[in-house]
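A short write-up of the structure that comes next.
Note that one protein chain of the assembly has been removed; the remaining protein chains are unaltered in position.
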Amino acid sequence: MKKIEAIIRPARLEAVKEALGKYGINGMTVTHVTGCGLQKGKTEVYRGSQYTIDLLPKVKVEIVVLDKDVDEAINLILREARTGSIGDGKIFIYNIENAIRIRTGEMGEAAI
Amino acid sequence: MKKIEAIIRPARLEAVKEALGKYGINGMTVTHVTGCGLQKGKTEVYRGSQYTIDLLPKVKVEIVVLDKDVDEAINLILREARTGSIGDGKIFIYNIENAIRIRTGEMGEAAI
Amino acid sequence: MKKIEAIIRPARLEAVKEALGKYGINGMTVTHVTGCGLQKGKTEVYRGSQYTIDLLPKVKVEIVVLDKDVDEAINLILREARTGSIGDGKIFIYNIENAIRIRTGEMGEAAI
Amino acid sequence: MQISRCRICLVLLVVSVMLFLPSVAWAEEPAAAGNATALDTVWTLIAAFLVFIMQAGFAMVETGFTQAKNAANIVMKNLIDFCSGSIIYWLVGFAIMFGVDAGGFIGTTGWGTTGTFEHLGLEIPLYAFLIFQTVFCATAATIVSGAMAERTKFVAYLVYSIFISAVIYPVVGHWAWGGGWLSQRGFIDFAGSTVVHSVGGWTALVGAAMVGPRRSKFGPDGSVRAIPGHSITLGALGVFLLWFGWFGFNPGSTLSGTTPDIARIAVTTNLAAAAGAFGGLILPWLRFGKPDVSLTLNGTLGGLVGITAGTAAVSPLGAVIIGFLSACVTALGVEFMDKVLKVDDPVGAVSVHGFSGAFGTIMVGLFAVEGGLFYGGGVSLLITQLIGVVAVFAWTVLTAAILFAIIKVTVGLRVSEEEESEGLDIYEHGIQAYGDFVLRGTQVH
Amino acid sequence: MQISRCRICLVLLVVSVMLFLPSVAWAEEPAAAGNATALDTVWTLIAAFLVFIMQAGFAMVETGFTQAKNAANIVMKNLIDFCSGSIIYWLVGFAIMFGVDAGGFIGTTGWGTTGTFEHLGLEIPLYAFLIFQTVFCATAATIVSGAMAERTKFVAYLVYSIFISAVIYPVVGHWAWGGGWLSQRGFIDFAGSTVVHSVGGWTALVGAAMVGPRRSKFGPDGSVRAIPGHSITLGALGVFLLWFGWFGFNPGSTLSGTTPDIARIAVTTNLAAAAGAFGGLILPWLRFGKPDVSLTLNGTLGGLVGITAGTAAVSPLGAVIIGFLSACVTALGVEFMDKVLKVDDPVGAVSVHGFSGAFGTIMVGLFAVEGGLFYGGGVSLLITQLIGVVAVFAWTVLTAAILFAIIKVTVGLRVSEEEESEGLDIYEHGIQAYGDFVLRGTQVH
Partner (left out) sequence: MQISRCRICLVLLVVSVMLFLPSVAWAEEPAAAGNATALDTVWTLIAAFLVFIMQAGFAMVETGFTQAKNAANIVMKNLIDFCSGSIIYWLVGFAIMFGVDAGGFIGTTGWGTTGTFEHLGLEIPLYAFLIFQTVFCATAATIVSGAMAERTKFVAYLVYSIFISAVIYPVVGHWAWGGGWLSQRGFIDFAGSTVVHSVGGWTALVGAAMVGPRRSKFGPDGSVRAIPGHSITLGALGVFLLWFGWFGFNPGSTLSGTTPDIARIAVTTNLAAAAGAFGGLILPWLRFGKPDVSLTLNGTLGGLVGITAGTAAVSPLGAVIIGFLSACVTALGVEFMDKVLKVDDPVGAVSVHGFSGAFGTIMVGLFAVEGGLFYGGGVSLLITQLIGVVAVFAWTVLTAAILFAIIKVTVGLRVSEEEESEGLDIYEHGIQAYGDFVLRGTQVH
């Protein structure tokens, strides 16, 4: 089992969710985060004083999938989340030791 | 050291926190997230147009614990977070390589 | 590649970000979380009834770095995030299996 | 000739007087009287408009003091009770309140606000009187939504709002203001501490008790849990709007802009509110160690409710004392509700409107410059005030209990557990009030 | 001697009469008339102030019904259209609307609100009339911002607001209220269902169509997506403020506080709004299964817009019917816009002000107690009302289309895709409206 953690643009969330859903991945957890990186923040003036908004709104999508689904999930995310401009985000892959479904207590692959 | 990441119903947070506290686990980090999975979203009508609220509010509880406490912590979470209806959430277990207490610089088990 | 996850005081975020930036680490993802631990919550009275605010606002900073940068990043965070009072937070280190830049599809170290 | 000249003079003079006087005595005199009536009308209407904006004030206080997941539901209830009240009061309530009296108990004529209301001896147009009374009726009705907030079915509330505007409030109004037995007894409730606010407050008490507490309000051991509101800012805005509206509520109750009383009423109203804020500030500060914002806001309203009965009868100093004490009653009332009665009133409506309204009405018996005990007027007024307060309490509790019991067994009073936990907004209206914000979810404390 | 005594008596008497009468006939008669004029002035001014607060109402409704990322931009547009309107109307619009008539089409004198406006026969000061007309003009102007929200360039909107206040609205105003051809024909639009609201509504229709829908509003297959607003609470506050302001809008349009009509107008206004809320409550409830908060709020406004034309001409019952039906028109209009016209109007401005305004104006032909078809008045008034509605529609759509076309090719009408996606606040104003809150980001549904 792997966790795919994708930091994407908020505007692409719906498309990513839909694509994954079509492929059969329905479970995910979504967090509203902010991030910085290569993407330049904006320097704005508020009441005559400059300030920089360098933490830009992103969405973190966490999907725990079976090892066999990792590649396809990544491909789908890459396809749907990409706009080609700086700031499209990252995908990080983590190993997961175990997963448990709280409702049933099922463990491992059955829990996802 | 393991990280237990539990995605639970917001309404169960207090009970989980209390149960863990009684057992001696006081440290945790809580994030307000949304999620989807087997639990059906709601299809509503806003001004005559249908829309689906499929990302439902959940709470992510992250607890870093010593290996020996993992099982008991999971049991407590399972007990308190379970309602038996779809949408109770998941627990994911990750390995942690190191932990550091910022205040003191302590590392490893001492930091938790 | 490692993920450094630092739970810090919101007021220290700017300093941490700046220090990392100076060192050359610009990429990070920031989440507004709440947490509890040794730091005592506040017991307040609202309309004559006591209540406890035990989940205090923290900021979670996630930085994926090359293995070689881990130590320096940790040092910088420790330096900037420390106030010496209880509640300064923790740093957790995770292993990362892979990273992908969505915009380009680059993988591994190139993606960071 | 001299005489005839004299006669001509006389004739000229009479004619000249005749020429002037018509335009003076028959036209001019009415012109001034007409202006006075016009000014009274303008005053009454503007006062009614100010009382109307109290609806916005109630909506903001009630939504601000409750949780974000129920915000749309609460403003919806506030809107709809005003709307159903406006229509029902025009059709039914006004006739019951101001129709020709039957037995000192109820009005019986003028359904649909038609027919003659000559017995009222109104100078201002009937419709000016109607709109002023409509917004008063709606004030009583809307008080209840806050006390029953976060767990009451929308349709149940809709039904309730019809009946309070049709019957419960108009009957009390008839007693005190429509020529009924209380007004005959000399009961003083100038602008409605009891007639409007206590009616709302007691109905709120019955409603909140019968719908039961929010699930997270009391621990299994009966301990009280705080459920803070989602926007103190909007709550404060609501209090300012209510205070603003009260300048219509009290001074407008003269129905006359030509009496200098309106100025003194404005002053007593304002001072009582200010003193009320201090009551709500100081008492909890002493008791709990910090100035409590929500109780200060409640105290301000408590002061306003308390002065409403005696606003035209007491001195500025009396107003300050009544306002301060009424706010203390409100603050203690909030604790009393939580800790003794164990009735869950999220916004303090029962304390503000019920307790402080009754208290303020009784205080008139002490502080009225004419007839008050402290001014040598003896106890007779005080007794009358007590009778009025008790009678209105009895009537309101009785009818409200019947009303909510019927609602309970028919359409049902309370939403499901799941709905309460996830919010009435999404279940009853398919909407989230703050769709773009990340919320803390539904917390159970 | 007796005679001379008599003479002395006479002289004394004449003198005494002279002494009294001057202060009675020459001073006193004007005193009463002066008081009447003063009261009319006070009434008109207070009404104008109430209409002013509708700007806050519009700002709250429009921002509440749209997304958080554009909140600052919308309140900014609401503020600026009032400001540019105030100045331009004073300089140009007032002269076009109320200057000496040319051909029944346009006023031609009094630029800068100077010179004589004696042809108006005003009792109240010209400046009282000006401020009242200014806030009316600004109401028409501000309607448009909601319909074009979340995608229109700020500078484009600024230009638009100048021209509607300078020309589009004043010409229609001249036709109906400034002695133009519609007023000569007996067209009844007492307070501006058509003159104010439809002008705003039709301009909004053209603007929304020409700027195009928000990118996420319609699916590629033409399916309609809901984009819920960011604060139902503020939206509801806005509706209360608008309703409050309408008590200036309608009763104030008498320009006279000395007519008893103002009371009845207040009642018809209030009943229509209340009935409108029920229209917006019940119709969607029946159709979609739940009481829709935003359509109930829209319905309330639809009821108010609908009654505005006939508020002084219809009975309270007529007002209830018009209010209810106007709200149904609003609710159906929202669907019609989305599903048939495919024009994206985030806040329902076209439905509320355009459709319900036209509908309410036509209803006067049926419900006017004097001249309405249902009261035996025949169809002549009805036909006049239809002509007025159509003529205003034609004029407004034409001029608005020209205006927006010119804006489009000059400064440009629409923001960039990136700006729309990330929010106009940050791009156009360098600010976030809710900097301390975690937002859900910019969602595409």
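Order of writing sets the labels: A, B, C, D and E. Residues in every chain begin at 1.
Just so we're on the same page, a residue touches a chain if its C-beta (ideal position, glycine included) is under 8 Å from a C-beta of that chain, and two chains touch if they have at least 3 such contacts.
Predicted, not measured: the structure shown is a model, and the values here were computed from it.
Across the entire complex, contacts from the unshown chain go to A, C, D, E. Here one chain is not drawn; of D:77, D:197, D:230 or D:429, the residue touching it is D:230.
From the options D:294, D:326 or D:396, the residue with contact to the unseen chain in the full assembly is D:294. Contact with the chain that does not appear here is found for just one residue of D:119, D:185 or D:264, D:264.
Chain E residues in contact with the hidden partner, per the touch definition given at the top, are 2-3, 6, 9-10, 13, 16-17, 20, 23-24, 28, 31-32, 34-35, 38-39, 41-42, 45-46, 48-49, 52-53, 55-56, 59-60, 63, 71-72, 75-76, 78-80, 82-84, 86-87, 90, 113, 124-128, 130-131, 134, 154, 231, 234, 237, 425, 428-438. Counting over the whole complex, chain A has residues 44-51 touching the chain that is not drawn.
Residues of chain D in touch with the missing chain: 3, 6-7, 10, 13-14, 17, 21, 24-25, 28-29, 32-33, 35-36, 39, 42-43, 46, 50, 67-69, 228-233, 236-237, 239-241, 243-244, 247-248, 251, 257-260, 262-264, 266-267, 270-271, 273-275, 277-278, 281, 288, 290-294, 296-297, 300, 316-317, 320, 434, 437-440.
We adopt the following convention: only the chains that are shown with their structure count from here on.
The minimum number of touch steps separating chain B from chain C is 1. When chain pairs are compared by contacting C-beta pairs, D-E ranks highest. Under half of the residue numbers found at the chain D and chain E interface occur in both copies, marking it as a different-residue contact. Taking the mean of the C-alpha atoms as each chain's centre, chain C and chain D sit 53 Å apart. Centre-to-centre spacing of chain A and chain E amounts to 47 Å, using the average Cα coordinate of each chain.
The distance from the centre of chain D to the centre of chain E, each centre being the mean of the chain's C-alpha atoms, comes to 31 Å.
Among all residues of chain C, those that touch two or more other chains are 31, 94-95.
Multi-chain contact residues of chain E (touching two or more other chains): 228, 288, 290, 292, 294, 438-440, 443, 445.
Of all possible chain pairs, those that touch are A-B, A-C, A-E, B-C, B-D, B-E, C-D, D-E.
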